[in-house]
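As structure tokens, the structure follows; a few thoughts come after it.
Of the protein chains in this complex, all but one are displayed in their positions.
Letters A, B and C mark the chains as written, and numbering starts fresh at 1 in each.
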Amino acid sequence: MVYLSLTGVLFVLGLHGLFTARNLLRRLLSLNILTTSVFLLFVVMARLAEPLDNVPHAIVLTGIVITVSTTAVALALVVRIAGRMREEDVGAAADTRGDVE
Amino acid sequence: MIPETAGPVILFSLPLAAAITVFIRPRWSVPVTLGASGVLLAAAVWVVGVVLQQGAWRHDIGGWTAPLGIGWNVDGLSAALLLLTAAVGLAGAVFHASRPAPLATVRDPRFFWPLWLFLWGGLNALFLAADLFNVYVALELVSIASVGLIGLAGGSAQAAAWRYLLATLLGSTIYLFGVALLYGRYAALDLALLTDGVERDGVTAVAAALMTLGLLLKAAVFPLHFWLPAAHGRAPPAVSAVLSAVVIAAGYYLLVRLWFGPFAPLLGTGVATLLGLLGAAAVLWGGLLALLQRRLKMLIAYSTVSQFGYGLLVFPLAAAGAAHPAWTGAVTLVLAHGLAKAALFLAAGAIVLRHGIDRLEALGGDQRGATLAWVAFAIASASLVGLPPTGGFLGKWWLAQAALATGGYFWLAILMVGTGFTAAYLWRALQAAVRPGREAGIDPATLSAALGLAALSLALSAAALGLAAPVLGVLLDAGPGAPG
Amino acid sequence: MTAAQWIGGLLVLAGIPFLLLGTLGLLRFPDVYPRLHALAKSDNVGLGLVCIGLGVQSGSLTLLLKLVLIWVLMLIASATAAGLIARTALARGLRPWGT
Partner (left out) sequence: MGVAGVIFDVLLALALTWLAWQATRAADLFHAVVSFIVFGLLMALAWVRLEAPDIALAEAAIGAGATGALLLSALDRLASRERRRRLLYEPGAAWGFWIPAGGALLGALTLAAWKLPAPGLGNEVRAALGVSGVEHPVTAVLLNFRALDTLLEIGVLLLAAITIWSLGRAPSPLIPAMPSPALPALGRLLFPVFVLVAAYLLWRGSHAPGGAFPAGAVLGAGAILMLLAGARPWIRSSERGPWRWILSLGLVMLLAAGIAGTLAGQAFFEYPPGTAGPLILLLEVAAGLSIALLLFALYLRGEPCEHGYRGKGR
């Protein structure tokens, strides 16, 4: 199956991004891709089973809701941490558009 | 009502129900939490009693049997950890409720209680679960609640919370990958089913490696401990106590569950020695760093890294043939560590409240208001070092016997050296009490005696654990996970 | 092949050039405003033709109505989105090409 290889590729991409990225938000994106690869493995397994297995579908649905919860918490933390750094370093706010043109 | 199922149902539902209640009605937080804590402790004691009387049992949720349904598994190991959770949970709640309000280390007190109860509920769900995916969901509940509780301390604790969140999420994702592989191989998530059906092949080995890696990260085993000291050192005292005592133990609990359950056929000498060496490195490295710390809470946090290294010694000793004493010893050590470490963190919390600073050199001088806390600190230290007749002694004694029986003198040496380190850094902390100090901190009269008493009761429990050796032996033998 | 299938197939085929041209415009136009123009105009017609074509081909009235509903919602959403993007671009000081 094509998707089984995709699982492996996404797993490595996510892992690689997580270890090499230095930006907090980017690490979070990498982690989410890593999680998606795990979900993909579950669903590929459901597809390979004969007959089609619905248990992994329910598991992945649960997983997606959990992932959005953890992502939301992580994002809220990142924003607070960034805000605190800003207060400590008001003077260095010269180029405010570091990321978005 | 079937009596034996009521215990797990209470342990599972009550923390969550109480969490919702204090979320909806913050004004009732303290009475609801303390009341629920009392009931939970009683329920945990009762569950332990039932296990002692009639052995382990299994409860099929919704009446669905595995592989389709989820089960709860109540045996000696899970009952012991449920009781540990309840003891630390109650003491922590008492401590947090009786700290002086203006000096609260928590930025937003209203949200402490629901998070605390959610953490408790997640831990109980985890210790009951017999299903690998259910374990994952419970782990995430524990992770988010821990992150919230660490972040409550505000300031630099939020950065620590972030690192903890990233590490723990990575750990659970890697764990889940292993679960997916196991499911693809066996179409089962239930621990008992997997234990019966598992074979030695490549897929299972990779799954075992991934799940172990994820859990090692969660249990902060050297060299994956990097996130722990900052998170545990900066959190509010009650939170540090439960994190170090129980949350880390949860990761370790799953490791033991897996390697003495489904993965037992894979536990060859090579794997076991590797895990043991990681443990040994953790004992030495954590001990060394604890010795070098200048702040009391960081010292205790590094001590956690060191102490969980002992737990991993169970694998090489079990692989060498001394499964039974090694298992009993390691689990006893984890229980004793949990009680003692929670006592240390609570005592440290009270001491820091008294002096207003947690640098070791500033903790001397007038100790009024912190006397009980220092007594608790001393007793807990005795257990952590392993002086007889404490729980720490009992665990180390059993581990040492396992090492002697199998000729594992290297592991025995690690045990001894680690004990030396523990004694050294705890002695350094205790010395601070009797030094002449500067006059600072707050009026001792504003400090409630309950602060010290919460720590003291945990420290005494850790000490008394050593006297309960026969009961403990019977309890830990109950269940499918116990070897021998 | 029934008449409905022929008609539906022709409608889908008629829609494809619009989508292609829209994509081409997105890639080749010089800045954000003509790109929006290419997208908002061509995509709507192309998508509409494809949706109606598929609906006719299915031979079921409910499915046709559902597909048309998707198209109508897409029309509203893409018009609003195009407006928002253009306004944001203007507010950030992006001058239209050639002025």
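For the reader, a short list of remarks on this structure follows.
Keep this in mind: a residue touches a chain if its C-beta (ideal position, glycine included) is under 8 Å from a C-beta of that chain, and two chains touch if they have at least 3 such contacts.
Treat the numbers as computed from the prediction; the structure is a model and nothing was measured.
By the touch rule given at the top, the unshown chain touches A, B, C in the complete complex. In the complete complex, the hidden chain is touched by one of B:A56, B:I70, B:A272 or B:A362, namely B:I70.
The residue touching the chain not shown here, chosen from B:G151, B:P237, B:G349 or B:G452, is B:G151.
Although one chain is not displayed, its contacts with chain C can still be listed: residues 73, 76-77, 79-80, 83-84, 87-88, 90-92. On the side of chain B, touch with the chain left out of the figure occurs at residues 1-2, 5-6, 8-9, 12-13, 16-17, 20, 23-27, 59-64, 67-70, 72, 108, 111-112, 114-115, 118, 121-122, 125, 133-134, 137-138, 140-141, 144-145, 147-148, 151-152, 158, 163, 177, 181, 184-187, 202-203, 205-207, 209-210, 213, 223-224, 226. In the full complex, chain A makes contact with the omitted chain through residues 2-17, 19-26, 29-30, 32-33, 36, 39-41, 43-55, 57-62, 64-73, 75-83, 85-86, 89, 92-101.
Please note the rule applied: only the chains that are shown with their structure count from here on.
Chain C has its Cα centroid 31 Å from the Cα centroid of chain A.
A straight line joining the Cα centres of chain B and chain C is 58 Å long. Distance from the chain A centre to the chain B centre is 28 Å, each centre being the mean of its Cα atoms. None of the residues of chain C touches two or more other chains. By the touch criterion given at the top, residues 68, 133, 137, 140, 143-144, 147-148, 151, 155, 158-159, 161-162, 165-166, 169-170, 173, 176-177, 180-181, 183-184, 187 of chain B touch chain A in their complex.
Residue ranges on chain A touching chain B, taken from their complex, read 11, 18, 24, 27-28, 31, 34-35, 37-38, 41-42, 45, 48-49, 53, 55-56, 59, 62-63, 66, 69-70, 73-74, 77-78, 80-81, 84.
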